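Note that one protein chain of the assembly has been removed; the remaining protein chains are unaltered in position.
Should a chain be cited, it is by its letter among A, B and C, assigned in written order, with residues numbered from 1 in that chain.
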Amino acid sequence: MTEFLLGAAGFVLLTVAIGLIRVLGGPGNVDRTMAVQLLGTGGIAALLLVAAATGVRGAEDVALGLALLAAFASVAFVNSAAPEDDREAGRANE
Amino acid sequence: MSAPTLAGLTGAALVGLGLYGLLVHPHPLRKLLGFNLLGSGVFLLFGIIARKGAAAGFAADPVPQAMVITGIVVAFCATALSVALLLRLFEAGGAATLRPDVGRDDSD
Amino acid sequence: MSVIQALDISLAVLVLAVAIWTIVSRDAFAAVVGYVAYGLLVSLVWVRLFAVDVALTEAAIGSGVTGVLLISAAVRLRGTEAAVAAEWPGAGSRVLAAALCMVVTAALAAVVLTMPDPGATLAPEAARHLAETELGNPVTAVLMAFRALDTLLEKVVLFLAVIGVWSLAADGNWGGIAGPRRATNRQGALAFLAQLLPPVGIVVAIHIVWIGANEPGGAFQGGAILAAMWMIVIMARLAEAPAIGERRLRLALVAGPAVFLAVGLMGFAVANAFLAYPAGLAKPLIVFVEVFMTLSIAVSLPMLVLGPPDRPSS
Partner (left out) sequence: MNTAIDIFTVVAICAGAAFFMAGSVGLLRFPDSLTRLHALTKADNLGLGLIVLGLLPQADSLLGGLKLVAVWLLVQLASATVAQLIAQALRHRGRGT
């Protein structure tokens, strides 16, 4: 069972990370943000699987922390990008 | 190869990468990223010292771990202060460059 | 090769791949996004090194709070990259720098490969004195008792960094509302998240501070989560960022270092040394100090991320 859990962790991590590395190159910042979001979820899944396999104490709390912060980077991106876009749109309309 | 050795080699490579970014990149924000990579490489080296010091029923030596936690906080403080300085520089001079001649005269 | 080795190797390769991306990427935003992903992967490495306290700190700081700081900075600085493109050093200097960095890496790698296993350790020493602190988590014992001076100074550094950031405010904005002006439109989904997440986050943060005495966790990790919750509320514009002249804010900022220092000085009177805890009272005192430290951290981190005020308070 341990081997299976570790294998699954590696599989999930590799699939999402390969997706991330492909998408980091572009096309746009929105896609990059989505790729990091997917890596965040995949990372949490891999962490839970590794924790169950190796029996590290307290790893669920790390997963809880990561889950609480899962939306953080994307929110910062959307939040700081939005007013800028408003201004650009305003200028285009004038 | 054991997990700590592997993490240690990763740390060594990260120190080199971060140092390269810090030296070569002209953009201050990218220098900061290099600085953070360098720092986290050093922390990983502390991590393998901790793991190889596993004894007395602890999975890893707690002293290097505590030092890494302190280090992460201090590195964050330095990063935040640098970002604030950089944004202020950009506001004041309209450019994010470390060249001393830009911003003082506008002939550039 | 066993499954766990394959996992460790792929994790190391991924960490390096994302790190290389943050250095070679042409676009600053893409590099910063890479760094956020990097922080998450590194916290998995820390779990594999059985350093769960560090993993928790790295998760909260590396991919959380630092991520928000750098992403906002990258968005605000967009368009400045073209101007500095001319400042790239020549090919010769770059090769030289790369060679130097390779030498540094090779030297560190040699140290790693020749490191004795098991290596030098203070773990038995920590274990011997753990009972005196009545704590169960050796990392918390090191942070709060054996090397308490480091932690006290770290909190002072955090405080000084806040002062440093504030001092960058223009004269007219001193005492004003922290951080850049934000648009007033409230987005429905974000407001929903900012109402639902903080109650859960506060419970988890208190849980992490409380169990920090015996299990992985502690003041810094819990404080960082609290800080993140406050920042979500500010980013959703459900609440205005505080004015930096506000007395409550300033009291919260100094509470941690001040209480820690006071308890440390009390050590002279009751236990004959700075930062010494009287026998039998070590654990309650440590938890008492940690509560105030959590508060200070939860307030300092958002102040560092928001930056100096750029408008007056009224």
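We take it that a residue touches a chain if its C-beta (ideal position, glycine included) is under 8 Å from a C-beta of that chain, and two chains touch if they have at least 3 such contacts.
Model, not experiment: these values are computed from the prediction.
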| item | value |
| --- | --- |
| Chain not shown, its touching partners among those shown | A, C |
| Candidate in contact with the missing chain, chosen from C:Ala170, C:Leu193, C:Ile206 or C:Leu249 | C:Leu193 |
| Absent chain, residues of subunit A that touch it | 1, 4-5, 8, 11-12, 15-16, 18-19, 22-23, 28, 30-31, 33-35, 37-38, 41-42, 44-45, 48-49, 52, 60-61, 63-64, 67-68, 70-71, 74-75, 78, 81-82, 85-86, 88-89, 92 |
| Interface with the unshown chain - residue positions in subunit C | 187-190, 192-193, 196-197, 200 |
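Just so we're on the same page, only the chains that are shown with their structure count from here on.
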| item | value |
| --- | --- |
| Rounded Å distance between subunit B and subunit C, as computed from the means of their C-alpha atoms | 12 |
| Per-residue multi-chain contacts in subunit C, two or more chains | 4, 48, 50, 53, 76 |
| Of all residues in subunit A, the ones touching two or more other chains | 56 |
| Contact set on subunit A toward subunit C in their complex | 3, 6-7, 9-10, 13-14, 17, 20-21, 24-26, 29, 32-33, 35-36, 39-40, 43, 46-47, 50-51, 53-54, 56-59, 61-62, 64-66, 68-69, 71-73, 75-84, 86 |
| In the complex with subunit A, residue positions of subunit C that touch it | 2-4, 6-7, 10-11, 14, 17-18, 21, 25, 29-30, 33-34, 36-37, 40-41, 43-44, 47-48, 50, 52-53, 55-56, 59-60, 63-64, 67-68, 71-72, 75-76, 78, 182-183, 187, 190, 193, 197, 200-201, 204, 207-208, 211, 215-217, 221, 225, 228-229, 231-232, 235-236 |
| Residues of subunit C that touch subunit B when the two form their complex | 4-5, 8-9, 12, 15-16, 19-20, 22-23, 28, 31-32, 35, 38, 42, 45-46, 48-51, 53-54, 57-58, 61-62, 65-66, 69-70, 73-74, 76-77, 80-81, 83-85, 87-89, 93-94, 97-98, 100-102, 104-106, 108-109, 111-113, 115-124, 126-128, 138-139, 141-143, 146-147, 150-151, 154, 157-158, 160-161, 164-165, 168, 218, 220, 301, 304-305, 307-308 |
